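Written out below as structure tokens is the structure these notes cover.
Excluded from the complex is one protein chain; the other protein chains are retained at their positions.
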Amino acid sequence: MVDTSEEPTAAKKKATIFVISGDFEKLFAAFSIAIGAAASNMDVSMFFTFWGLRALKKNERTGKGLFARMLGFLEAGDINKASPGKYKFLGLGRWMIKKMIKSKNVSDLAELRRTALELGVKMYSCATAMDVMEIPREQLIDEVVDSAGVGWLVEQAQESQFTYSF
Amino acid sequence: MVDTSEEPTAAKKKATIFVISGDFEKLFAAFSIAIGAAASNMDVSMFFTFWGLRALKKNERTGKGLFARMLGFLEAGDINKASPGKYKFLGLGRWMIKKMIKSKNVSDLAELRRTALELGVKMYSCATAMDVMEIPREQLIDEVVDSAGVGWLVEQAQESQFTYSF
Partner (left out) sequence: MVDTSEEPTAAKKKATIFVISGDFEKLFAAFSIAIGAAASNMDVSMFFTFWGLRALKKNERTGKGLFARMLGFLEAGDINKASPGKYKFLGLGRWMIKKMIKSKNVSDLAELRRTALELGVKMYSCATAMDVMEIPREQLIDEVVDSAGVGWLVEQAQESQFTYSF
């Protein structure tokens, strides 16, 4: 018992996943790796910034100022509106990939996010991106642990067994 | 001789390279790093998913169902058809970059892949992406070691000295 304070019981291996993209396939990969790592008993943190914030947004229009409102319009919608990085034209790519995934009984992004959360994956939003894009905390899903900055991210990455960026 | 069983001869440092992009420059970087790592005596695994599967595909049309066939049409061709992430218009970027690379006697992607394989780099395909995109094993090059899932990937990443994602 005495030794456990030396070697903490909380010494789970860590993984940090950085998500800057809002592309369907990148989010799919990021959540899948998070789930796989959590399932193998790792302590997983995901950090979402820029386009990646789509993965945490509620389905509400964001932005107050002119430019943030324009961006809020262009990037409208929540995780279900994520398009693949190619063939975005008229939503074609999104429509195709959703059909394909469904026909194979593969989880969609919202389901992957839910599973990740159930497995204890911790999700953080980038404070700077929220500020610049004018996306306040209340427009992100309740499950977001906190907003965080680059200092926090570097600390996580240092302690991590591996990091991925998408 | 006895000691080698304690400290296994197989204790090579590991690197894992995750490839989700099919863009020329990303594949070029992924294979280059794989080659560099293998040349410095590391045990290198590459994992290809989504657009990255182009790097392992034979030059055959893929897909059975409507959507997979559409995607197979849009993503037709093997590694030699990889376009850069910019200036894709009418194949302009691909044409330009191939000309430039050739004029400098730099290896093209097919040559880099061959070199990587010769140096013992192990290439795995993502089982989920193969299922969703309807790309069966026989439409991938013979050198692919196996298809793999996220559990395998997490295990590799945990054991790796470094990971890269492209």
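A few notes on this one:
To keep things simple, chains are lettered A and B as they appear, and every chain counts its residues starting from 1.
To be clear about the criterion, a residue touches a chain if its C-beta (ideal position, glycine included) is under 8 Å from a C-beta of that chain, and two chains touch if they have at least 3 such contacts.
The shown structure was predicted, so the numbers you read here are calculated from the model rather than taken from an experiment.
For the chain missing from the display, the contacting residue among A:18, A:87 or A:124 is A:18, taking the whole complex into account. Of the candidate positions A:68, A:92 or A:106, contact with the hidden chain is made by A:68.
Take chain B: the residues that touch the chain left off the picture are 13, 15, 25-26, 28-29, 32-33, 35-37, 39-40, 42, 85-87, 96-97, 99-101, 103-104, 106, 161-166. Of the residues in chain A, those that touch the hidden partner chain are 16, 18, 20-21, 49-51, 65, 67-68, 70-71, 74, 128, 131-133, 149-151, 153-155, 157-158, 160, 163, 165.
We adopt the following convention: only the chains that are shown with their structure count from here on.
Fitting chain A to chain B on Cα positions gives a rotation angle of 120°, stated in steps of 5. Between the CA-based centres of chain A and chain B the separation comes to 25 Å, rounded to the whole angstrom.
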